[in-house]
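Below is one structure, written out as structure tokens; comments come after it.
Only a single protein chain was left out; the remaining protein chains are all shown in position.
Per-chain numbering from 1; labels A, B and C assigned in written order.
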Amino acid sequence: MKIRRTSTKERSLESIRFVAFDFDGVFTDNRVVVSENGLESVICNRSDGVGLAMLREIGIGTAIISTEENPVVAARARKLKIDCYGGSLNKVKTLEGIISPMNIPLSDVAFLGNDVNDLDCLKSVGFPVAVADAFEEVKRISRVVLKKKGGQGAVREFCEMIYRSQNPRDLKR
Amino acid sequence: MKIRRTSTKERSLESIRFVAFDFDGVFTDNRVVVSENGLESVICNRSDGVGLAMLREIGIGTAIISTEENPVVAARARKLKIDCYGGSLNKVKTLEGIISPMNIPLSDVAFLGNDVNDLDCLKSVGFPVAVADAFEEVKRISRVVLKKKGGQGAVREFCEMIYRSQNPRDLKR
Amino acid sequence: MKIRRTSTKERSLESIRFVAFDFDGVFTDNRVVVSENGLESVICNRSDGVGLAMLREIGIGTAIISTEENPVVAARARKLKIDCYGGSLNKVKTLEGIISPMNIPLSDVAFLGNDVNDLDCLKSVGFPVAVADAFEEVKRISRVVLKKKGGQGAVREFCEMIYRSQNPRDLKR
Partner (left out) sequence: MKIRRTSTKERSLESIRFVAFDFDGVFTDNRVVVSENGLESVICNRSDGVGLAMLREIGIGTAIISTEENPVVAARARKLKIDCYGGSLNKVKTLEGIISPMNIPLSDVAFLGNDVNDLDCLKSVGFPVAVADAFEEVKRISRVVLKKKGGQGAVREFCEMIYRSQNPRDLKR
């Protein structure tokens, strides 16, 4: 994991109060299984669920924000017990709509992304994060480039980073 | 990405006006998921969709030409908003039928392939392209051998190459 | 395969009389395929079935113990002819409930796990085992870290280890 300092707006892991995630390429390896009848499936990772449970335990809010308006995102979110906003044409606006009622500023938010359509959102938050196999443009502006690829434990890795930084006790579960 | 000069007919990236794609092994990793009831699925990559959108933006025409007469090709093409010609027994003829009404000569066309049944088509166009895991015979006659494998972003990689070469502004999206 | 001695309670391969397995990340690569309609699938390995047949041949009892209450675990267990206990909130208790009627003590049991929710179970048995891609916390307390990853033959590898250690004849099948 490489940590890069790219702007004065950036915050530390300790200050993160909310984590927003892109879906495809973050919870998945960016691949999509397409069947003859047009049904789509994606490949996720069970270990991410353990990570999200850690964030719930220490009171960090989470949401998935995706441009895709695909029932598969909602299906996975339901299983992970995480809020899900699909079909978002403006991810920054969607994100602001979620955090403003909680009085959380963008500077206290982390965003995990992988592709160029995440750039605006990544630039708007205090803690932009890229999965290991993100596109170069995304890595370049991210504070943290994770060791794990999307769908291979990237979400879990970042959740554990926050959990360890904000939880004084050792990781016991 | 290696660029090889193999004939005087070859054109530059700047001159490409139409891109035709084989499907299996280009949009997919050439694998097929077969279920007990005979239903087939293939594994595609979401990043390719962003690449095709770039080509649409700069007015480059695209089409999938496949020997397989499989509804899975049509299903994926619909999602990607790209024209699709399945069950083609003669890909060169199919390609000519598509581009002649547009008054685009074969010399201004790029074709992405991976296996020996793409050889005729690759030889007929001005800009033949092979995915990273194409068969040797295909790589040998291609002007460009991509860094990415089929189904792992090969389509996206080539679309970005064209976009950057034909779009004076930096890649901003 | 690395063998680590971590406590005096630990037994040898020869003394194992029962093997319990976590499911996700052990019989699978910890990934889950999620379709639009919410149906989940997992990816298992045919070679594991041959391994379990070896244990049956030499009279070693086996069971899958999983926190997930998912029909997919039962479906795979049926095919492998192995008992399956899903939706377990306390894996140690579940394990004790299985082996006590057989008069097998925890010290004669091996457990294969991969994630932090297996830690209690791994600590309770005489022969804790981690798959190659288990989390660090799991590897640290395991007597054996397998060469194979979950879903890529880890179960088969461990079954063969026991079979060879308890079966005087060479592996003939």
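Throughout what follows, contacts are C-beta pairs under 8 Å (C-beta built on N, C-alpha and C of every residue); 3 or more make two chains touch, one makes a residue touch a chain.
Remember, it's a predicted structure, so these values are computed and weren't measured experimentally.
The chain we do not see here touches B, C in the full complex. Considering C:Leu13, C:Ile43, C:Cys84 or C:Ala132, the position touching the chain not shown turns out to be C:Ile43 (whole complex).
With the whole complex as reference, residues 33, 39-47, 50, 70-72, 75-76, 78-79, 151, 171, 173 of chain C touch the missing chain.
The omitted chain makes contact with chain B at the following residues, 24-25, 28, 30-38, 40-41, 115-117, 119, 135, 137.
FYI, only the chains that are shown with their structure count from here on.
Arrangement of the chains shown, judged by which pairs touch: a linear chain-to-chain path with two open ends. The angle needed to superpose chain A on chain C by their Cα atoms is 90 degrees, rounded to the nearest 5. Taking the mean of the C-alpha atoms as each chain's centre, chain B and chain C sit 45 Å apart. For chain A, the set of residues touching two or more other chains reads 33, 40-41.
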